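Apart from one protein chain that is not included, each protein chain of the complex appears where it belongs.
As written, the chain order gives the labels A and B, with residue 1 at the start of each chain.
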Amino acid sequence: MKLRLNFSVNGESAEALVDPDKTLLEVLREDLQLTGTKHGCELGECGACAVLLDDQPVLSCLVVSHECEGRSVVTVEGLTVDGRLHPLQECFADLGASQCGYCTPGILIAAKALLDREPNPSRDLIREALSGNLCRCTGYQQILDAVEASIVRLGEGGDQK
Amino acid sequence: MMRLPSYRYRAPKTVQDAAAWLAESPGDTMLLAGGTDLIPNMKRRQQAPSTLVGLRGVTELAQVDDRDGLEIGAGVTLSALVHHDRVHARYPGLWQAVGQIATPLLRNMGTIGGNICLDTRCTYYDQSFEWRQAINFCMKKDGDTCWVATSSDKCLAVSSTDAAPALIALGATVRLVSATGTRDVALTDLYANDGMHYLTRRADEILTAVTLPRAEGWRSTYWKLRRRGSFDFPVAAVAAAARFDGDRIVEARIVLGAVASRPLEVLAAAARLAGQTLTDDLMASVADDAYTLAKPMDNTDFELVWRKKTVRSLVTSALRELRGDDMRAARTKLARHPLLVIS
Partner (left out) sequence: MTRPRNVIGKPRRRVDGRAKVTGQTKFADDIMLPRMLHCKLLRSTVPHAKIVRINTSKAAAVDGVALVLTGESFPIPYGILPVSHDEHALCPDVVRFVGDPVAAVVARDEATADRAVRLIDVEYETLRTFASPADSLAYPEPRIHDYGDFGNVHKAVALQFGDVDAAIAGADHVFDDTFFFEGNTHLPIEQHATVATKDPDGKLVVYSSTQTPHYLHRALSKALAIPAAHIRVVATPNGGGFGGKSDPFNHEVVVAHAAMRLDRPVKIALTREEVFYCHRGRHPVLMRFRAGVTNDGRVTGLDLQTLLDGGAYGSYGVASTFYTGALQTVTYDIPTYRFRGCRVFTNKPPCGPKRGHGTPQSRFGQEVQLDKIAEKLVIDPADLRLNIVQPPDSLTANFLRVGTIGLADCIKKVVERSGWREKYRKLPLGRGVGLACSSYLSGAGLPINWNDLPHSGVQLKLDRSGGVTVFCGATEIGQGSDDVLVGIVAEVLGIEPFDVRAVTGDTDLTPVDLGSYSSRVTLMMGNAAIQAAERARELIADGVSAKLDIPKSRLVFADRRVFDSEDPDKGTSFREAVCMAEAKFGTIGTTGSYTPPKSPAKFKGGGVGPSPTYSYTACVVEVDVDPETGWVTVPRVWIAHDIGCSLNPVLVRGQVEGGVYMGLGEALMEEQVFRRLPAKLSHALVHKFPSILEYKSPTFLDMPEVFTDLIEHPDPVGPFGAKEVGQGPLLPIMPAVANAVYDAVGVRIDSIPVTPEKILRALEAKAAGKAPRSGPGAFPEIPWPETLHVTPPWAGGDGRADNDPKRPTHRKVDAGIEAKAAGMTKEARS
C-alpha cells in the first residue's frame, strides 16, 4: 500500500503517493523529480543528501518518509528565490567552490543553515559546520572562501529580497 | 541506491502507547528515534524489524529539565544538547563528548537515547548483507564465528558511544519504561561487556530519560581518539570527572570508551584518587591502570596495539585537564579543530 504524504517542499505544499519504505531522499528524487539533492552512500556517511527539514540541516537518506508528514523541506532547488540565486550560490559559482558539483547542493544547504543561525561565523566555525559534508574535488579552501565572501555579500544587503 | 527493507511504521504520541506497542512483539519491533544508527543498519540488513515505532511524536521525550541536576529526555537531539548553555557550563565532559559525535548534520538527527543505545560496532559486522555473506557471516548476526578472535565464545563488537562514558563519569542514571513498569538504573549497569548482548535493557523497555546529579564542585572532560576531525566513531576515548575540594580530589570517575564491548570504568585507579592532588606520578599510575584494562580488538580503524598504547596518553591528557593544565593546543591537534559552539 502506498503512503500519502502531505508536506511543504521549497515553500509549496506537496502531495505525494509514495512507496512507504522510501526515505525522504528517494521521495524527493524519484517521486518529486527534485534531483538536485544528491546521494553518495545512503548511509549518512557523506553529506551529499543534506536538506533542511523544519529549518534544520539533516541527511535525507536517513529520514523515513512517514516522518515527513506535515513538515517543511527545503532542497537546493529552494535556495533560488524569484529566479535569483542565493548569495551563497553566487559566491560558490564565482569562486570555484563547486568543481564537479556533486557535493555542492548538500554543502550549500549546510552553509545556509549556518548563516541563518549565525550571520558572522569565523572560518573555524564554518569549517566545523560543514564538517559533515565530504568534497573530493576542491580541498575545501575555495568553499571556505566562498562562504566567507557570501557573508560579506549578505552583510551588504545583497540577499535575494 | 541502498534501500530499506519493508517495515510497518507506527507513531505513538505517548511513552505509554509506545511501550504498549513495543510489548506486542518485542522481538521484531524496534524503536526509531533519530535513525542515524538504525536506518543504515536496516539498509545493510543487520537489523530487519517488521515494525518500527517512531518516537518523534512523543513530545515528553524531547524535554530537558535543568532545575536540579539535569534530566534529559531520550529524544533530545545531540545538537540540542551541544547548544544547551547549562550542558556547556556545568557538564563540559558531556558537552565535549556530544559535540564530537559523528557530524553536525548527524547530530541534528541523532538523539541522546540513541547514542546511549548505539549498536556495538565491528568491521566484520557493519557491512552489507552481501559482504557478510562473503565471510559466511559472524556471530553477531546470522553466523557462528567471531572473526575478530575465532576462538572467542562471545562477540567482541566494540562499544562506540561517545555520550555514555561521559555520562557514566558524571554519575548518570537512566529510566527504562515498559508496559509493565518503570525502573531507574545507573547508566553503568545498563551495559554488559558482550558485543551482542551489550545492553541490559529488556526488548520491551524504552529508555526514556537520562539524569545527571548536580555538578557543583565537579570538573569533567572527554578525550576522543579518531582518525578525522569529523564523522568517525571513537577508536579509544576517556571520560573523566572529579569533585574537587581546592586542589584535592574528593571523588572521581574515569571511564574508557571504544576499548571493550561496553564503556569501561577504571574503578580502582579512580578510587585511589580520592583525597589526593593530581601529581604527574599519580596520573601516570592511573594511566597504567587504564592501559591494562583497555582491550581494543582488531575491529575498528587503526591497529589495536597502537590504540591500546594511546589510552595512556588520553588518560593523562584528561587528568591534566581536570587538574587545570591548559590543554587547548593538545586538544586542537587531537580533535583537529578547536571545539566550538554557536552562541
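One rule holds in what follows: a residue touches a chain if its C-beta (ideal position, glycine included) is under 8 Å from a C-beta of that chain, and two chains touch if they have at least 3 such contacts.
Quantities reported herein were computed from a predicted structural model and do not represent experimental measurements.
From the set B:D17, B:E60, B:D194 or B:D301, the residue in touch with the chain omitted from the display is B:D301, counting the whole complex. Even with one chain removed from view, chain B keeps its contact list with that chain: residues 1-3, 123-124, 126-131, 133-136, 145, 147, 150, 227-232, 301-303, 305-306, 309-310, 313, 333-334, 336-337.
Taking the whole complex into account, chain A touches the unshown chain at residues 19, 21, 29-30, 33, 35-43, 45-46, 48, 75-77, 79-80, 85, 88-90, 92-105, 108, 127-128, 130-131, 133-144.
Just so it is clear, only the chains that are shown with their structure count from here on.
Contacts from chain B toward chain A in the complex involve residues 1-7, 9, 11, 32, 34-36, 39-40, 43-44, 52, 54, 56, 79, 102-106, 108-109, 229-231, 337-338, 340, 342.
Those residues of chain A that touch chain B in the shared complex are 20-23, 25-26, 39, 41-45, 47, 50, 56-59, 61-64, 66-67, 110, 117-118, 121, 124-125, 127-129, 131-133.
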